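As you look at this complex, bear in mind that one protein chain is not there, while each of the others sits in place.
Then we have subunit A:
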Amino acid sequence: MAGSRLERVGTVFSRVRDLMCSGVMKPADKPIWFDVYEAFPPKKEPLYVKTKTRTFVNKQSNVPAIFYAEDKVRAWFYEHYGTGSRSFDLSNSNFVSVCQRFVLKYSELKSHSELEDSALYEMTAKALLSEGITLKQRARHPVESIEPVF
C-alpha cells in the first residue's frame, strides 16, 4: 500500500491528499479519517516545527505574569504574619484561608473608609481579632554577622 513517511514535510492530511491526487493511492485505500479531517480541520495545521538549537540568552517570553491588586495585601500579610495560624485545607474547594479572609476584610474596609494603607492593615488585623482569628506577629530577626573564628 502506498504511503509517505516524511513526517517533517507538510501535514498528515496534505501528504495523503497529494498521494491520492497523483493517483499513487487508490480511492479504495482512502483512510477513514480523511473525510472527517476535511470537514473538521484542526485550528492549527500540525506541521513539524524545527526546534532552534541556539536560543537567545535573554529570551523575551510572551507569557504575561499574572498579578492581582490583592497580591499587595497578601505580600504584606505574609511578611508580617508568616504563613498564618491555620493550614490550607486543599480538599475543600470552598476553603477560605486566613490570608484570604484578611484580604476580603481589607477590601471591605477600604471601600468604607479613606485611610491610608498602613492604618488600614492595622484596622484589618483588629477586625479579624474581634472575629476570633489571632495573628501572631512574625519576629523579624536582624541579620547576624558571623564572626570568623580563628
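As a working rule, a residue touches a chain if its C-beta (ideal position, glycine included) is under 8 Å from a C-beta of that chain, and two chains touch if they have at least 3 such contacts; residues count from 1.
In this section, contacts and distances are computed from a predicted model.
Visitor: Not counting the visible chains, the remaining one has a UniProt entry; which protein name from "AP complex subunit sigma", "Hemoglobin subunit rho", "Small ribosomal subunit protein uS2m" or "Exosome complex component RRP4" does it give?
Guide: "Small ribosomal subunit protein uS2m"
Visitor: Which residue among A:V16, A:V73 or A:L135 touches the omitted chain?
Guide: Touches the omitted chain: A:V16.
Visitor: By the contact definition given up top, give the residues of subunit A that touch the hidden chain.
Guide: Counting only subunit A, the missing chain is touched by 3-7, 11-13, 15-17, 20-21, 27-28, 30-40, 42-43, 46-49, 51-52, 55, 61-66, 93.
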